[in-house]
Structure formats: C-alpha cells, structure tokens
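The complex appears here minus one protein chain, its other protein chains still in place.
As written, the chain order gives the labels A, B and C, with residue 1 at the start of each chain.
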Amino acid sequence: MPEMTYRDALNLALKEEMRRDPMVVTWGEDVALYEGSFKVTRGLLAEFGEKRVLDTPISENTIVGVAVGAAMAGLRPVAELMTVNFALLAMDQIINHMSKIRYMFAGQTHLPMVIRAPGGGGSQLGAQHSQSLETFFMHAPGIHVAVPATPADAKGLLKAAIRDENPVMFLEHELLYNSKGEVPEDPEFVIPFGKCDVKREGKDVTIVAYSRMTVLALQAASELEKEGISCEVVDLRTLSPLDADTFVVSAAKTGRAVVVEECWRTCGLGAEIASRIYENCFDKLLAPVERVSGLNVPMPYSRKLEKLCIPQVGTIVAAVKKVMNEKY
Amino acid sequence: MPEMTYRDALNLALKEEMRRDPMVVTWGEDVALYEGSFKVTRGLLAEFGEKRVLDTPISENTIVGVAVGAAMAGLRPVAELMTVNFALLAMDQIINHMSKIRYMFAGQTHLPMVIRAPGGGGSQLGAQHSQSLETFFMHAPGIHVAVPATPADAKGLLKAAIRDENPVMFLEHELLYNSKGEVPEDPEFVIPFGKCDVKREGKDVTIVAYSRMTVLALQAASELEKEGISCEVVDLRTLSPLDADTFVVSAAKTGRAVVVEECWRTCGLGAEIASRIYENCFDKLLAPVERVSGLNVPMPYSRKLEKLCIPQVGTIVAAVKKVMNEKY
Amino acid sequence: MDTKLRSILPDHELIRLYEQMVLCREFEEACAEQYTKGNITGFLHLYSGQEAVAAGATHALHGDDYVISAYREHPQAIVRGADPRRVMAELFGKATGICKGKGGSMHLFDPNLHFMGGYAIVGGQFPIATGLAFAARYRREERIVACFFGDGAVNQGTFHEGLNWARLWELPVLYVCENNFYGIGTEVHRSSALADIHKRTCGYDIPSERVDGMDVMAVYQAVKHAAEWVREHSRPYLIEAITYRFRGHSMSDPGKYRASAEVELWKERDPIPNFAKRLLGEGIAGQPLLDKVRETAAAQVAEAVKFAEESPWPDDDEVFNDVYV
Partner (left out) sequence: MDTKLRSILPDHELIRLYEQMVLCREFEEACAEQYTKGNITGFLHLYSGQEAVAAGATHALHGDDYVISAYREHPQAIVRGADPRRVMAELFGKATGICKGKGGSMHLFDPNLHFMGGYAIVGGQFPIATGLAFAARYRREERIVACFFGDGAVNQGTFHEGLNWARLWELPVLYVCENNFYGIGTEVHRSSALADIHKRTCGYDIPSERVDGMDVMAVYQAVKHAAEWVREHSRPYLIEAITYRFRGHSMSDPGKYRASAEVELWKERDPIPNFAKRLLGEGIAGQPLLDKVRETAAAQVAEAVKFAEESPWPDDDEVFNDVYV
C-alpha cells in the first residue's frame, strides 16, 4: 500500500469519485483556480474543468444552500467550507434546511451531498478560526458526520460520504493534512459509516476518540504501555451514525473509559459518549468516565495559552491514570 | 403577590428595566408597532417611543450584530429574535462574535446585551419552527443562557439578564406565555443567574429540568406522589452559568435522577447534566440516570406525531418508575 | 389595458386561469374555516387576494420548470397541479397528505410537479433556488427556476447572495417577488431602504420590472416574457408583482396595522371579480359559466375537506421514517 498524506488521500478520494460519477461536482471559496486554501482540491480544476470545479463568492450560507438545491435536483455536490468556523454563517442552510428537507417532505426527496470543512485548533489562528464544532452537527438529526483520523480513513470515509444518499458534514482536521499513512489503492475502498474502528486493542481502559484526538490517544496509549497500562483505543470515525455498540462493549470489557474531545467540554459530544457508556455499562464500570476536553473558553491566540486549551498527549495520559487509580 | 402570565411578567420586566435605565433599548422584527408576534413587547412603543423601541428588517444576523455593536458602545440592547429557530441565521454573530469578543479583546470591552428568543415545540409549527436549540448556546463559552419556567422566574431572570454585564441568550417557551403564576411586584426582584431552584422537595428521585420541562416535571411529581414516589424537582433556571452543585447534591441524596430536556437527545444538554451527576455521585447512584428527551428527528407537523417527539408528563412518570425499579 | 384577452390566450386557457384563481380562493377560505374549527392548527398563512400572481405566473411556466416558494404557498402548489385533497389532508396532518402530514401548511412539496417546496424560513429558498438552477444548467436542461418570495424576504442576506451568485454563474432563476406591502405588521418602506423592490437588482446587473399583481393577464404576460428571456440567456431576472393579501399575515393576526379603508380599496381590485368582468365584457364567458366555475371549485374544496376529515392519521412509526435514506 502506498504511503500518502491525509491531504492527498482526500484529494484522491475526490478524484476517484469524480471520475466514477459525472454527477459529482465541487465548489467553494478558492477551491478551483487556487486549488483550495489547504490544497485538498489540487488538480481538480485541471482534470475536471470549470463546469465541475467551481470557485464561489464568499457567501457561506449560499455555498451550502446551492448544494442543497443541486442535490435535490439529482447532482451529488461536494461543497467546501474553507473552514468549519464559517459553517456558523451557514447554520440556517445546514440545520434549518439540509438536515430537515427529507423529513419534512416525507421522503419525497433526499440530499446526496457533502460539506467538507477543515477545523480544529492548534495553529494559533485565534478565537474565530480555531473551533471544533462537531457537536453542533452531531446534535441535529438528519445529518451524517464523519471525522477521519488517518489518511486511509480520510479516503475511505470521503468516498463513502460522496456515495451516501444523505447529507454529510465531513470534518477534516487542519493539523492532520500533512500526516502520513498507508492508503489502499483500490478505488472501491470505501469505509462504511457507523462503524467504530478499534485502532488499538487493550484490556485496562477504553479510550474513545475521533479525528486528531485519536492520533493523540494512540500516542498516549503507547506511552502508557511502557508503564504497563493497556489501552484500547476506539476511533469513532463517524459521529452520526454513532456506533455506540463498539465502545460500549469495549468499556464493559475494560471497566474504565476516557473520552477525548477537542470541542468545548460543556455539552460536548464527550458527554454523550460518556452517557452511553454509563447507561449501558452501569454495573460494570470501575470508575467514572473521564472526559478530556477542550477548555470552556474561546481559543486564545498566544501559543502558550492555546496549548492549554486543547487536549494533549499528557492530559490523556493523566486522565487514564486517574481512572486507573480510582477504586470503588 | 399579583397573578400574571409569563408573557406579562416578561413585559413588566422589560418596562421596569427600560424605566430604570435609559441605555436599555429594544429591537426586533415587529416588536414595536405590532407589539411582538407573541405580544411580549406590548405597550413598549407607546411608553418609550420609537427611539428606544424599534422594528427591524428581516435580517437576523444583523439583529444580533447591531446589538453587539451597540453594547460595545455602551448601550444595553435587548434584541428579539422572533423565534429561536431564526438564531440559526445569526449563529455567526452569536458564536463567532458575541461569545468571543470580550475574550479575544482581553477584557477591554464587554457586551451587556440580551437576545430574547421564544422557542420550543408543541404548536404544530413544523420542522423549521419547533426547535429547542438551547444546547447550542450552552455549548459555547462566553454566553449566559436563561430558561425560565414560571412567570416569576421569567420576570426575575429577564431583569437579571438585562442587568448582566455579559451577553445573555434568554430563551422563552412559546407554550408558557399564557401560563399564570404569582409574580413579586418589587422592581428590585431580580433572580441571580447560576442558582437552580428546587421547585419541589422530595427524597426518592431527583428530576432535573428547565423551562417548560420543569412544568411537566412538577405535574409528573404530583402524579407520582399519589403512587408514593417522592420526587425532588430541580429547575435549572440558567444553563450558563450552570449550578451543578444543587442537582448533584440532590442526586446524591436521592440516589436516582431523571433529566428532562426538550431538545434532541443526542448531544443534548441532558447528557451534560447526566455526566455531571455520574462524575460527582458515582458511588451514590442506585440506577443509571434516565434521560427523557426530544426524539432525534426533525419535528413532524401532524399533531399525532408531534406529541411523540416532545417529552410528556407520561414519559416523565415512566422514566421515574424505571429508575425506581432498577436495582443494583 | 386595452389589449383584448383573446389576443393573448385562447378562451379555454383564459377560463382555466379564472378557474384556478377561484379554486385557490375557495381553498384558502375553506382553510380559514377549518382552522376556526380546530382541524388545522399551527401557522396558517392564507393567500386570498394574491391569486393573480400564482395563477398568472405558473401558467407562463413550462411544466418541468422548478417552482420554489415560502410558507404562503397552498395556491402555488395547487395551480401547479397538486391535488387539493392531498393539500387539505396535509393541513389536517393526515397520512394522505402531500407530505404524509409531516410537512404541514408551510412545507408542501411534490417533485412530480417540480414543486420544490414551501419553506418557512424567510429567505431560505434563495440558495436552494440557485442550486436547482445550477443543476438544470449543469445537465443542459431547458428548465428554469421560478422562485417566489415576499417583500419582507429581500432584506435577508440570502437574497443578496443569491442574486450575485445567479448572475455570476449565469443561472436561469426567475425571481418573483410578491410585494403585498407587508411583512407581518411591517410595511415595506419601514423595512427596506428602497421600497421599489425591482430596483434592488441594479447592483447585480440583473434586469427587473414591476407588474400589477392584481391583474392575472399582466402577471402572465410579464412572466411569460421574462421566463423566455431567462431560458434563452440563462441569466436571472426579477419581477416585482404588486399585490395585497386580504387577510391578516396568518390566522392569528387580526391585522390591525392596516386601515380598513386601505383593505377595502384593495378589495375593489380583487383579481377574481375583475377578471370575471373582463371575461364577461369580452364575451369569453357568460355568467352561467362563471357561476359553474365557482360551484365546481366549491365542490372540489368541500370534497377536499371531506377527504381530509376521513383520512387516517399517520402511524406512530412514521415518526422515525425519512430522517435518513
């Protein structure tokens, strides 16, 4: 299997799906001529032309809404929001329209569309450009939400997203674009939605994570192994549909769980994951579930402060030790 | 104490605060001449004139943003979003701006502003007009969120909101406007944010609720009393700041808890409340916390279906019985 | 107005326009009654007074053009061919409704009629209309998109974003603004810096015109011309139809912000009797035919109400269907 970056894996997925299906089109701010501000759409304009790869005005609500309309009319648009922060300008089309249209029209239409959006913190982009908004999308029914952690997952999940008949929020992590990994070449390599990936097996504690948090969790697990603590790392891969079974079974097995989320802690998705674990493993848990979360503050710019706001390998290690030490 | 409706209590709070402080101004779609689509602003234009009570174009993002700018310049605006569903058009100003401005500008400014927004389901308004979006606002740091359940709370909390130096999302429930209760006449009756109200004491099980869900929880508690189950009903009153102490202490005392939320279940605020209870009462809980939630679907119009989507007294009663019956 | 009707359309089409307006009026008035009876609940925005716009504009479109609208859209769906029985059943929340009772008054939809939905978020339809038009052009289809909206909607950001985008991408969107002078209780000059809505397109290089929205033939002719222009040039165009709603904003609005003299004045311009007069005057229809039209419409609406009443409620299971494919 060739090694490639997360960025290139996404790029390949886009290309393969656009080759496969002429109904796949893509647009967004600077995705065509400029090839994307994170270069995920590199080469697309050259290969597919300006009918299928389009630059748009800076009008995020409309970027999403045009995809809604086009999907309703039978295309399979992949719209890029330059970053997920700008999804806040498009919440009307995302939540009021995209997520509800199939339901309120009683299944007479459906929206095979993808909204790609890079996000996450850690690059000193300040409060308005460093958000992790995954919980918003997970909260609203009618949307699928994908959060790939590795290049292979990025490719397989993006292909699945484009083939999905439902609207998908596809959340890429800006700090993962340069990360490398093996990626299957098979153009039919598609990762089904709603299946967690146990990225590391273990027996003492379950770490549930997603996107970049999975990468950190795996690093934490390696460190902890040296201290004799065996962690099972469950990568959610998609937040909707949520494969609770896999992490519940894992937590029931280990009796201890840590959830790692990059978003704000209060009402973050970690609370949902934790609740599912409590609800289903109540009598098997040996300690309360630990939530390792983004701090409940807007993101500060200064690198020194920013680091405190985002889960780090060290904070995950500490949380695991904490649940290991609690005795009931 | 005089009896009045939740609507009139809000109206009175607005009038008292506008009389007290000339910096309090209010605007929104149809709040002036039309006196509000739910008539909460009745009489305001007549008393305070068109300089202080203003109708706006249908431009929700700007309705919020104008309040941000005016607050930054020293006014105390109270902006109305005709319903909370339209807050989705204003998420950019609410989350990207209002919630972050004080922080990213390092405390050099602050935003003493209130966004009033009626919401909730149960009136057959269909998917786009029946949302309970409180979790979105609770998730974002930098915002206070108030969710009054009774006329007295409506008055006391709205006055506190207007006096608060922080931006407040003030979420009113459309089905409560006509509800009646005693309301203190004292113009200094202000309910501090961040204090739960134990609206009913009990010993067997703790029900945590807010807004209209508190009203239903109290009805459920009355029914359950007849069956010999004693419920303590904790009304959150404000979601941010969240007074976790009160409900944690209550849950520790009763050993059983039910959280009632009108919003969608997945990643709803109930998961946060439940997590706090688990985290703090892990060894005192006799059963997993039950979440009684809005169904994870866009709201259907048909009254028959709509009823299934919103917690009812009966579903709360059933949930309480469930936690009472679980034995560990 | 001296052009003879017959020089514009053949008799049967003229009669058809009349039939449609009458059917819409009867339908809306029946809705009001059913609302009072409690059979319809929620927000109910009636179209009475504006029929010339829906009927005239729709008649000028091709059958496969997309139509998209807001929440005051029963007549727009009906003139497009939606079965009044299924529309009424929708309003009752019954399983036989056009959206199985899940959409309601504000969310009618029928893809077979290319009626792409009523939306309850003011301005929510603009981006979607743009996307529909993109899809049509992408597939080299002939069709255009007719996007209906009110005078209040033009101040939403989406209106501006949509105009700019449609012109920039050269998309076939025909914007039809139904300027009834009010957004709920706010008169257009109190919400718009420039109350002449058709002039608002000047900043986007989009042609536009104003038309008498109480005159079904004027609407028909303007839309006919504009639709062909849009189709030919694959570029947007805006029509502002001046009209009036005879009732309050919704059933819960007593409409006190309008002087009754104003309402009365507009009622004299009621598009239905005025068109009837012309049909009579030009000898296209006699009074018996017109009476017959009204009776037929009334019967059709009565049948729709009966159908809705007798229809079953949706199954409880339906609540979980259609969230995802």
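Here is the rule we use: contacts are C-beta pairs under 8 Å (C-beta built on N, C-alpha and C of every residue); 3 or more make two chains touch, one makes a residue touch a chain.
Keep in mind it's a predicted model, so treat the numbers as computed, not measured.
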{"item": "Chains shown that the absent chain touches, full complex", "value": "A, B, C"}
{"item": "Contacting the left-out chain in the complete assembly, out of C:G42, C:G157 or C:P314", "value": "C:G157"}
{"item": "Touching residue (missing chain; options B:L44, B:V66 or B:V145)", "value": "B:V66"}
{"item": "Positions on subunit A contacted by the hidden chain, ascending", "value": "29-30, 33-34, 37, 55-59, 61, 85-86, 89, 123-129, 295-298, 300-305, 308-309"}
{"item": "Sites on subunit B contacted by the missing partner chain, in the whole complex", "value": "25, 51, 54, 56-57, 59, 61-62, 64-75, 77, 92-93, 96-97, 101-110, 141-142, 144, 165-166"}
{"item": "Residues of subunit C (touch criterion as defined above) contacting the omitted chain", "value": "155-161, 163-165, 167-168, 190-194, 199-206"}
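FYI, only the chains that are shown with their structure count from here on.
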{"item": "Chain whose average C-alpha position is farthest from subunit A's own", "value": "C"}
{"item": "Between subunit C and subunit A, distance of the C-alpha-averaged centres to the nearest whole Å", "value": "41"}
{"item": "Mean-CA-position distance for subunit C and subunit B (Å)", "value": "37"}
{"item": "Geometric centre distance via CA averages, subunit B-subunit A, whole Å", "value": "30"}
{"item": "Multi-partner residues of subunit A (at least 2 other chains)", "value": "61, 92, 96-97, 103-104, 141-142"}
{"item": "Shared-contact residues (touching 2 or more other chains) in subunit C", "value": "97, 99-104, 107, 119, 121, 124, 157, 323"}
